[in-house]
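A single protein chain has been omitted; all remaining protein chains appear in their positions.
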Amino acid sequence: MRILRFLIKRLLYLIPIMIGLITITFFLMNVIPGNPVRLAIGPQASMETEERVRREFGLDRPIWQQYILYFERMLRGDLGNSLVTRRPVVDDLQRRIPASVELAIAGMFIGVAGGLVLGVLSAVHRDKLIDHASRIAAISGVSVPAFFLSLLAQLILGSALSLFPITGRISFEIDSPTAITGLYLFDSLITGNLAALRSSAHHLILPAFTLSIPILALTARLTRSGMLDVLSQDYVMNARAAAGLPERIAIYKYALKNALIATVSQIGLGFGAILSGSVLVETVFDWPGLGLYTVTAAINQDIQPIVGTTIVAGLMFVIINILTDLTYRVLDPRIEV
Amino acid sequence: MDGQSQNIKTLANGESQSAGTGFLSSDQRDILRIFLRNRLSVLGLGIVIFWLVVAIIGPALAPLPPQEMDIMNRRSPPNAAHPLGTDWLGRDVFSRVLHGTPITLLIGIVPIALAILIGVPTGAIAGYSGGRVESLIMRTADIFLSVPALVLAIAVTAALGPSLLNAMIAVSVVWWPWYTRLIHSQTLSLSKRVFVEAAIGLGASHRSIIVRHLLPNMASSIFVRGSLDLGFAVLTMAGLGFIGMGAQAPSPEWGLAVSLGRRFMPEFWWISVFPGLAIFSVVLGFNLLGDGIRDALDPEIRGR
Partner (left out) sequence: MTRSSPLLEVKNLHVRFETLRGVLQAVNGVDLTIFPGQIVGLIGESGSGKSVTAKSILNVLSTPPGITDGEIWYRGRNLLELSAKEMSRLRGQSIAMVSQDPMSSLNPVFTVGEQLRDALLWADIVQNTTGEPSAFNLINRFTSAGRRRFRQAAAQVVEDLRQVELPAPHQQVKNYPQQLSGGMRQRVLTAMACAGEPDLIIADEPTTALDVTIQAQILMLLRELAQTRGVSILYISHDLGVVAQLCDRVAVMYAGEIVEEADVRDIFENPQHPYTEALIRATTMASEDDLVEIPGEVPNMLAPPKGCHFWPRCPKMVEQCANEKPRLAPVGQDHESKCGRVHGEWI
C-alpha cells in the first residue's frame, strides 16, 4: 500500500517534468535566434508555404498565445511532421521506439550483470591483479567514445573475424517476426519463429555489447566502492567473528545484498548514458531506432522529430528512474516507503 | 567506518600539527603524497601534459599543413612519408591529428568553463536566497537533467545550427545544472557553519558573504568536479562532431575525422582509427587525472 502511494507520488511528479520538457522544446524552437517556421518546414519550402504555416501554427500571434497553442498541440500528441520521412513524427516514433527499447534493455542487462560481477570480484580481491585489471578496464570503458568502440567492434569482430553482422536488426532474407511488442527477440520467441530469433539475436549482440560498456564501467565502479564500504562494516566482521560463518557466505550472501542495494539506488543515472550512447551506436550500426532517427533529423535540420525524441527520451529516462527507485525501496528494509 | 580505523586515525592525528616545514603545509603534502602514490593518477597527469605540449607545439611540428593534399598518394597505409597514412584526399593523417589537438583540448575545457560560469552563480543564489527563487532555479535544473545529455545537446545544436561554437554552447547548456546542484548543496551546508553565521552577524553584505566566504570554500569541489567532467566534455563534443553537429569539414577535429573516415572502413582503417585512438587517450588521461585529484582532495577518502 505504501509502495502504491510512493508510485503515485512519483508518477504525479511526471507532470511538472512534462511541462518543463514542453517548455524547453518551445524555447528551442522560438527564443533561439533563427526562423522557427523555416526550421519547421525546411529550407526548400516556398514563401507561400511559410506564410501559411505561420498562420496555421498561430505564429503571428503574441508569444504567450503561441506557447499555449504549442502546449495544446503537444497534449493532443501532435508533434508535427518530419521533413525527411514526410510522416507525422508520432507515427515515426511509434515505429522506432521498440528497436531502441530492445537495444537499450539488452545493453543495460549486459552492462549491469557484467559490472556487478567485475565490481564484486574487484572489491573482494582488493589491490590484487584482478582488481587492478578491472579498474583499468572500467576507466577505459568510460573513456572510449561510443562511436569509436562501435567502429572497432565492427572492424575487428564484424569484418576481420566475420563473427557478427555489421549493420541492421535482422537479415534481409528473413522476415521480421509478427509484431506484438515490436521487440524482435521477444516477438520471435513468442511466435516460435526460430530463424528470426537466431538472426535478430545475432544482430543484437555487437551493438548491445558496445552500448553496455559505459554502464558496465559505472556499475563495476559503484559496486566496488559499495562492496568495499560494506566489507569494512562491523556486521560483516561480526558474521565471521560471532556467527562464525564462512567467508564466502559472509561476502556473497550478506555483504552482497547491502552492496546491491547501494548500486541499484544509483543505476538509474546510468540509463542516461545508455540513451546518449544509443544515438551514436545506432548511427554506426544502422540500427533503426530513435537515435538514428534523431541524427538523421539533426543533419537535415528537421526540428520536429528532434523535439519529439527529446521529449520521449526525457520521459523514458524519468520513468526508468522511478522504476529503479521502486526496486530500491522494495529491496531495502531500512526505508519506510 | 569501523572502530579500528577510527582509533588509528585518532592515534595518527597528534602528528599533523607537529610537522610543518618546507613550502607546503602538512595537509598539502598529504594531498600530493596521495596523488603521487597512485600510479594511475600520475599516468593520467603524464598523458594530459603530453597532449597539452602537443597542442601547443604540435601544429608547428606537423610535417604538413592539415589541408595539404597529396593527390598521388590517396588512402595510402602508414609508411615512412606518412607515419599514420593518408586519407581519401591524400591528406596526412598524422599532421591532421596534430592540428586537431588544440581543438580537442579547447572543446573539452570551454564548455565546462561555461557550465561553471552558469552553474556557480545560479547554485549560490538558489542556496543562499531560498524560497521561490531557489525552487525555480532547482526545478529548472531538474528538467534539464531529465533529458539524456547527448540528446539535449543535439537538440540545442540543431536549433542553433551545426557549428563547433554552437556545439560548445549546447554542451554547457546540458552540463550547467550539475554545477548548480553542487554549489546549491554546498551553499546550504556552508551557510550553517560558524564562520558564515558570524559574518552574517557582523552585518556583512550578501555579496561579500558569497564572494569572500562561500566561494573560496567551494573552490576545491568545483575543481574536483571540473576535472572529472573534462573527459565527458571531450567525449560529448567528439560525439557531436561524429554525427556532423560539431566541427564542420575541413576541420581536422578528431570526431569529425573518425566519422568521415567511416566510409572507407574496413580497408582503409587508419583514417578513422588513429583520430579515434587520440580521442580515447585524451579522455583516458583526463579521467585518470580527475580520479586522482578527487581521491587526493576528497576528505572522506583521505586518511584511509
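Odds and ends about this structure:
Letters A and B name the chains as they come in the text, with residue numbers starting at 1 for each one.
Keep this in mind: a contact is a pair of C-beta atoms (placed from the backbone, for glycine too) under 8 Å apart; a residue touches a chain by one contact, two chains touch by 3 or more.
Keep in mind that what you see is a predicted model, and the values were worked out from it rather than measured.
Between the chain not shown and the residues A:50, A:78 or A:332, the one that touches is A:332. Residue A:239 is the one among A:138, A:239 or A:318 that touches the chain not shown. In the full complex, subunit B touches the omitted chain through residues 2-5, 7-8, 10-15, 30, 33-34, 303-304.
Mapped onto subunit A, contacts with the missing chain fall at residues 231-249, 253-254, 257-258, 261, 331-334.
Going forward, only the chains that are shown with their structure count from here on.
Subunit B has its Cα centroid 23 Å from the Cα centroid of subunit A. Subunit A contributes residues 16-17, 20-21, 23-25, 28-29, 32-34, 39, 135-136, 139-140, 142-148, 151-152, 154-155, 159-160, 232-234, 237, 272-273, 275-277, 279-280, 283-284, 294-295, 297-299, 301, 303, 306-307, 309-310, 313-314, 317-318 to its touches with subunit B in the complex. On subunit B, the positions that touch subunit A within their shared complex are 1-3, 5, 40, 139-140, 142-144, 146-152, 154-162, 231, 235-236, 238-239, 242-245, 255, 258-259, 262, 265-266, 269, 272-273, 276-277, 279-280, 283-284, 286-288, 291.
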